[in-house]
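Questions regarding the structure given below will be posed in turn.
Every protein chain but one is kept in place in this view of the complex.
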Amino acid sequence: MKLIFFGKLSDMIAPSLEFGKPAPGMTIRMLRDLLSERYPQSADDVLSGRLKTVVEDRLVGDETLLDGVEVVEFLPPVSGG
Amino acid sequence: MKLIFFGKLSDMIAPSLEFGKPAPGMTIRMLRDLLSERYPQSADDVLSGRLKTVVEDRLVGDETLLDGVEVVEFLPPVSGG
Amino acid sequence: MDACCRIADINLQPEVELAKLIDETGATGAIASLTGITRQKNASGKTVIALRLDHHPRLTLNSMREIAQAAAQRFTLTAVHVVHRCGEVTAGDPIVFVAAASAHRKASMAAADYIMDRLKTEAFFWKCEFTASGGRWVEPTSDDYASAANWTDQNGGN
Partner (left out) sequence: MDACCRIADINLQPEVELAKLIDETGATGAIASLTGITRQKNASGKTVIALRLDHHPRLTLNSMREIAQAAAQRFTLTAVHVVHRCGEVTAGDPIVFVAAASAHRKASMAAADYIMDRLKTEAFFWKCEFTASGGRWVEPTSDDYASAANWTDQNGGN
């Protein structure tokens, strides 16, 4: 499974990384917890309520199961305009 | 004394006309009354509270005396923009 | 800051005016512009062929400047442009362009709106609308007066 990070997370973690196959039953929430432990400097942003997670170009919630998911994208708060 | 009319008054009366020397003591109000009698089709507009009168590029009130005044301009409600 | 006001007797090109203002204002935060296009239907639904816009040889530009300068002060503008057509204006052509630059978007928008409201009710232009049935002199609507009056309220309008 590939993880893609945008904005500040692309600097803090990486623009993208190969995560490997997710454990059965793993959810977005569990993935976020895991990333916050692996990249402690990004914990506030990875756990923030304003972070959006995207699978196949759709916003998905924390309880989404990752079985069969190929790419998860992490979108921190935007700042356009 | 020359009278200059703008907007609809330029169509109803004339773009400008030569009035002759005003009678001593004549005011803007008296001039407006006189015009409304002479050009009855313009009476509503000449007597309207929204009509502005100008002498030497300044707005002047109804009680202004016309002695020595060379030009009076009549500005009906504007419609720009 | 200089308020740049102009009465255009031929073509008014909003894009050219906007480019000039952006060029002038440098690295300010926000620029709001308003372009008024001569309507092809009047209030009664008749097809408008053209307008004739009369103006006063001196007072019109003065009134535009006064309005633009009041806006510049009230909304802390870094640049302001007001261009108004005069003479014959074909339906579909731009008749008025207002642009205001400020550090803040809401201020620049409010300034453009304020200028347009006051132009409609205070700038010395007289509009005669030509349809198939001839010419008709236009006056501000009660909405126009109400909109302009809003700015004299203490809260600075809507």
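General observations
Going by the order they are written in, the chains are A, B and C; count residues from 1 in each one.
The rule is short, and it goes like this: a contact is a pair of C-beta atoms (placed from the backbone, for glycine too) under 8 Å apart; a residue touches a chain by one contact, two chains touch by 3 or more.
Only a predicted model underlies this, so the values are computations on that prediction, with no experimental measurement involved.
Counted over the whole complex, the shown chains touched by the missing one are A, C.
Per the touch definition above, the residue from C:Cys4, C:Ile22 or C:Ala70 contacting the chain not shown is C:Ile22.
One chain is missing from the display, and on subunit C it is touched by residues 13-16, 18-19, 22, 25-40, 91-92, 94, 105-106, 108-109, 112-113, 116, 147.
In the full complex, subunit A touches the omitted chain through residues 6-8, 10-11, 54, 57, 73, 75-81.
FYI, only the chains that are shown with their structure count from here on.
Each chain gets a centre from the mean of its Cα atoms; for subunit A and subunit B, those two points are 76 Å apart. Between the CA-based centres of subunit B and subunit C the separation comes to 27 Å, rounded to the whole angstrom. Not a single residue position of subunit A touches two or more of the other chains.
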